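Single-structure report; data block below.
Yeah, one chain of the complex is gone here, protein chain that is, but the others are all in their spots.
Every chain is named by a letter (A, B and C) in the order it is written, and numbering of its residues begins at 1.
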Amino acid sequence: MLTRGEQFIQSLNDGRKVWLEGKDVEVSSHPAFAGTLNTISGLFSMLDDPDLCSQIGFHDTAQGKFVHYSFLVPRTSTDLTKRAKAFQIWAESTSGVMSRLSDYARSRLTGWYATRERYRKYDNHFAGKLASYYEEAKARDLFLTAVQRDPQINRSQTLGENPDAVLRVVGRNNEGVIIRGAKMIATAAPYANDFIVYPVARIPDDRPEYAHMMIIPANLPGLHMMCRESFAELTRKEDHPLSSRFDEMDAVLFFDDVLVPWERVLLHDQPEALWSIRTNEASNSLAYHQSIIRLQVKLEFATGVACAIAQAIGVHAYINIQEKLGELINQIQTIKGLIVASEASAKADEFGNMLPSFEYIETARNLGSRYYPRALEIIQTIGAGGFFQVPSTCSEMDGPLSPFIHKYLQGATNSGADEKVRLFKLAWDLIGSPLGSRHELYERYYAGDPMRNLANQYVSYDTEKLTDMVYSRIASS
Amino acid sequence: MLTRGEQFIQSLNDGRKVWLEGKDVEVSSHPAFAGTLNTISGLFSMLDDPDLCSQIGFHDTAQGKFVHYSFLVPRTSTDLTKRAKAFQIWAESTSGVMSRLSDYARSRLTGWYATRERYRKYDNHFAGKLASYYEEAKARDLFLTAVQRDPQINRSQTLGENPDAVLRVVGRNNEGVIIRGAKMIATAAPYANDFIVYPVARIPDDRPEYAHMMIIPANLPGLHMMCRESFAELTRKEDHPLSSRFDEMDAVLFFDDVLVPWERVLLHDQPEALWSIRTNEASNSLAYHQSIIRLQVKLEFATGVACAIAQAIGVHAYINIQEKLGELINQIQTIKGLIVASEASAKADEFGNMLPSFEYIETARNLGSRYYPRALEIIQTIGAGGFFQVPSTCSEMDGPLSPFIHKYLQGATNSGADEKVRLFKLAWDLIGSPLGSRHELYERYYAGDPMRNLANQYVSYDTEKLTDMVYSRIASS
Amino acid sequence: MLTRGEQFIQSLNDGRKVWLEGKDVEVSSHPAFAGTLNTISGLFSMLDDPDLCSQIGFHDTAQGKFVHYSFLVPRTSTDLTKRAKAFQIWAESTSGVMSRLSDYARSRLTGWYATRERYRKYDNHFAGKLASYYEEAKARDLFLTAVQRDPQINRSQTLGENPDAVLRVVGRNNEGVIIRGAKMIATAAPYANDFIVYPVARIPDDRPEYAHMMIIPANLPGLHMMCRESFAELTRKEDHPLSSRFDEMDAVLFFDDVLVPWERVLLHDQPEALWSIRTNEASNSLAYHQSIIRLQVKLEFATGVACAIAQAIGVHAYINIQEKLGELINQIQTIKGLIVASEASAKADEFGNMLPSFEYIETARNLGSRYYPRALEIIQTIGAGGFFQVPSTCSEMDGPLSPFIHKYLQGATNSGADEKVRLFKLAWDLIGSPLGSRHELYERYYAGDPMRNLANQYVSYDTEKLTDMVYSRIASS
Partner (left out) sequence: MLTRGEQFIQSLNDGRKVWLEGKDVEVSSHPAFAGTLNTISGLFSMLDDPDLCSQIGFHDTAQGKFVHYSFLVPRTSTDLTKRAKAFQIWAESTSGVMSRLSDYARSRLTGWYATRERYRKYDNHFAGKLASYYEEAKARDLFLTAVQRDPQINRSQTLGENPDAVLRVVGRNNEGVIIRGAKMIATAAPYANDFIVYPVARIPDDRPEYAHMMIIPANLPGLHMMCRESFAELTRKEDHPLSSRFDEMDAVLFFDDVLVPWERVLLHDQPEALWSIRTNEASNSLAYHQSIIRLQVKLEFATGVACAIAQAIGVHAYINIQEKLGELINQIQTIKGLIVASEASAKADEFGNMLPSFEYIETARNLGSRYYPRALEIIQTIGAGGFFQVPSTCSEMDGPLSPFIHKYLQGATNSGADEKVRLFKLAWDLIGSPLGSRHELYERYYAGDPMRNLANQYVSYDTEKLTDMVYSRIASS
């Protein structure tokens, strides 16, 4: 019998159009995807493992099997803790370097599902369609990814000025709606079974053709996924322990008049409903709860790299280096504290869903966009020239230069050249490889423009209680 | 019958030597102290108020009266919440601008008291002396302040190189020990009943004469408190709502061969014990728990000022201003989250004391040294020239220039010139007055050198679990 | 015979309306202005000094006397060097802490004068009126100040939405035009003989009533100067060596239907001409050339304070302190280099005026808005608690506490307590007094919103030569 991981890989042989280097490639067999598929497959198969399955998932009575905790609608604090633990295990298995393992998008789905009754006023079919899809995704272990943004054509234009700039409905018939346009950035697109597509910006009431929410199977005719350059290291895997395993890939989706069947058109022509979908607190809280848990693991990993390097070259005793490492520890503790606070302040919503407090989650997420780049900068600062004081491949450590390497590339006490070289290579993979650079960009931007996100913390805050403190001080003067 | 506040003021007429502008002054009657004494007196009298007493304090059966929560040895999570609430009320009453209201030092004392048995191995009398003093302080509502640092003479010298550089024991007799030297910075010294004196640095084993912990009554013969320039605004109080009420004062203490009675000499000649006192987690957690609660209120107040100004001049709609205000909200939420986390992660120690988690408290405290200066910088940035677009005194708003002021100094909708002028004056008192400048310095340094504090987060952290993540990634490559 | 300084002070007794603390005060005799008047008077009298007069000024044959170099129309590189030297001497005499000694505004005037023919197309009288005023200002050593900004009422309104928000012409007759409104911030207003008033923003063509440039004598009927709170230290001068001498004062000008005579109405109803005035490169280059020379002296002074403190307490040997002091040296060298570059790259304009290169001047000016606040922050960081480890007044060093002060407040080798205490007091006056805080704000904002100023460096730059480098690289790939 196939493992869940194997089933997942098989599921990708569905006729999808994935374009890489000018060719329409088969994901399951192309070498550029092999390392990552192997990683995902291993994670999915954890649910087959009797020891792990109950940490990663819960037993779904309807399905008669364990399903991943990202599908769990939390009703108690314990549920939140279990979700958190599952996210943490996956994140630790991937050093926090894989951001879109579908636990984020599944959590989004779970959040909407848990509050689906709220949308009955917009569309009577929504709740039913969504529940049905949720059950299917859970039953089939579907790998999901959410795609919200529009192509970056001309950011000074207004919506509709260039009709091609935003994905839109161009027709509809008995079977469904026909959509045309493009969407970016579809992270992990080649690995996805389905895309959840909806707009990130608020659509004005007079532009309903842009206000839709759809589930798009990856193999719908007319859908093309155009991949960016692969960052997967194919040959020197030992020298690139991250790039050889964790390239999530990003793609642009082109919709060449794609017909989306009605049962996958969750909402259409509903600007107000779409804004509510976008700002749905259950969906946001559950999804970003996953994000910040992953963030914490990634920061721990990066901090571990910084500490290991400092210790390997004996600079960890200097106060100015300690200050920088302390700053990284401070970052970890801040995010960890905000996770704890979000869970400790969880409240039940009107449907009885126990939601982690979004105010702390949002705060942590916004800090992350500065913390992760700072961590990379500190690793640079500590390692300095050491990143280039390594042989081009690990195998050379046993080659003709071996005696020199072991003598001159050794590290401080207890750290032999072998360990030190591998450490610097891993670190360079994190800070200097295309995969590493892409992750810096990812952490800055995955949740949108960080400037706007900070601004939103002001806009959505009840500042009156703050200004009241000020005016009452004035009044009492 | 005297209120607790009045009793407190009376208690300062004890023969203490407080020097200001070259004169030995009486604290209770000198105008430089009047505003602050009035503030403290009001806070102390809250325990007389039937509505407030149970929020600020607990009923102490031994004393038969309410005493401040800073004296409460926390045994449950609820105890922590109560302590927190009491700190918050005092902080809100003073806009977070008074840092040393004795709740910090009392919490330190409570922490040592709660773990006093740990020190029996160093000195058999310690536990008894401390318990006795704790009871007295509680019974008499004593205003305490902790003084740890040495004069800033030559930071490149080692301990003992200049014998005058560090307070030391120069004699001892039947009554007590005789000490000579100076200590800085004694914040709130003129208002203190007792000083808790001990060294901030680790004393080497061969220098026991520097390793002492004493309770020094403010009126001991030979003790002189030399005040810095007063920042209290005496005349234009309306224009300086903070400076006219909240000058804590800082002083240097000179010890001119002061005899400290044995019952107040808690430890002496014990380098190891003193380092344990200094790093006592109960004392640190309880004291800095108060500090970060006050920090949060202060950040809320500063953020309130920033928001009020932005709204008063109509710039709050600009995204770049919103970003800055959002950053301030983010700061508040971060500190608030860390407070929640410290309480949610509280654990009982071996004596059953329920202690808030120091790792989150330390993290918040270290962030504070950057957050508060940043808040002031943002207020500057938003208010810009507006701080000087006000009449020299509030009273002028009703004077000959009144029509011009009301027409040309008005603010955005709903904000008249009167409110706007007072707002900018309050803001300037926060960012531009000597009191305000002193607070910026205070937040940076009150807990010691921020560089060293960050470094300590590294030094005291179990980095092995972080580097293990890295080396196991390497091993699996 | 009166010195030039005495003549200047006398000239202020001209019936002007200066309001301070609700009263219409006489500038020449009010104590709040005495220290600053004494400073300005000393600077003005340098032209009477046979040794100094030729460094500060040039012999004007028309006048038969020396006049300040700020009035010199530069025709050669040497002229620029002489102007620079004169600015430097005044700046060094005031530790760079007085920003508006009229050399800035006089330089603006000189720049417009030198290019006056350019404006003939807008108004045939302009060149004549300006030349006549320039000669008068030079002949009478007039103290000038430029006032450009509008009251900060509602920054989200557009021009004209609130007619009171911007100074405007409300009438005209044979004698002149009648203006109504307010202007801010009139730095040094009480000391000014004349105000040069014109708008800072571009006035749209359909709003000519806001497009005027006038010379306003300080004593025109209907003109009121409302001063902010005085920052001049009146009593403890020794403890406040800067605040007791260098308060420039800021004021809001109220124009209560002031009649400005035609010969002082240089331009009116000319939006395009006014924008040309505002962006006049000769005026900008000459004025900001003075500004950055003063900036450099101020940065040197602040860096001197930082170095002196570090040395006084023996921390200058630590690498982390050296790094900060090195950063301050780097700031000084950067500004100095840009001054050198601006002079070395000077070019003659179409009238033969030798103008320092504005591109370097603008760059230095924009850096200044970040450099000066950073200098203050570093002084804070180095001095730390030491600012409060001083007696309230210098005189106490000879009082009853004298032996303790001299023993415990001494500094590192060679630095006695007396010098160290005075050093920290001077430093506090720079970083902690209202005067010091006001200067931080001044440096950030005197040239306008620093965000907009940086943006302007992009907007006014020929980026095509930069993007060409990129596209030619692409083309050659």
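What we mean here is this: a residue touches a chain if its C-beta (ideal position, glycine included) is under 8 Å from a C-beta of that chain, and two chains touch if they have at least 3 such contacts.
Just so it is clear, the structure is predicted and the values come from calculations on it, not from any experiment.
When the omitted chain is restored, the residue from A:Gln152, A:Asn174 or A:Ser476 that touches it is A:Gln152.
Within the whole complex, the absent chain has one touching residue among A:Thr3, A:Gln63, A:Ser276 or A:Thr393, and that is A:Thr393. Screening A:Cys227, A:Leu299 or A:Ile339 against the full complex identifies A:Cys227 as the residue touching the chain left out. The residue from A:Pro74, A:Gly111 or A:Gly181 that touches the chain not shown here is A:Gly181. The chain omitted from view is touched by exactly one of B:Ala34, B:Ile89, B:Ile319 or B:Met451, namely B:Ile319. One chain is missing from the display, and on chain A it is touched by residues 19-22, 24, 149, 151-157, 164, 181-182, 184-185, 224, 226-230, 236, 239, 250, 252, 254, 256, 313-315, 317-318, 320, 373, 377, 380-381, 384-393, 395-396, 399-401, 404-405, 407-413, 428, 431-434, 436-438, 440-441, 444-445, 449, 451.
Touching residues on chain B toward the chain that is not drawn are 319-320. Mapped onto chain C, the interface with the missing chain covers residues 92, 95, 237-238, 241, 300-301, 303-305, 307-308, 311, 319-320, 322-323, 325-330, 333-334, 336-338, 340-345, 359-360, 362-364, 366-367, 419, 422-423, 426, 451-459, 461, 463, 466-471, 473-474, 476-477.
The working rule: only the chains that are shown with their structure count from here on.
Distances between chain centres, each the mean of the C-alpha atoms, put C farthest from chain A. Rounded to a whole number, the gap between the C-alpha centres of chain A and chain B is 42 angstrom. Averaged Cα coordinates give chain A a centre that lies 52 Å from the centre of chain C. Contacts with at least two other chains are made by residues 319-320 of chain A.
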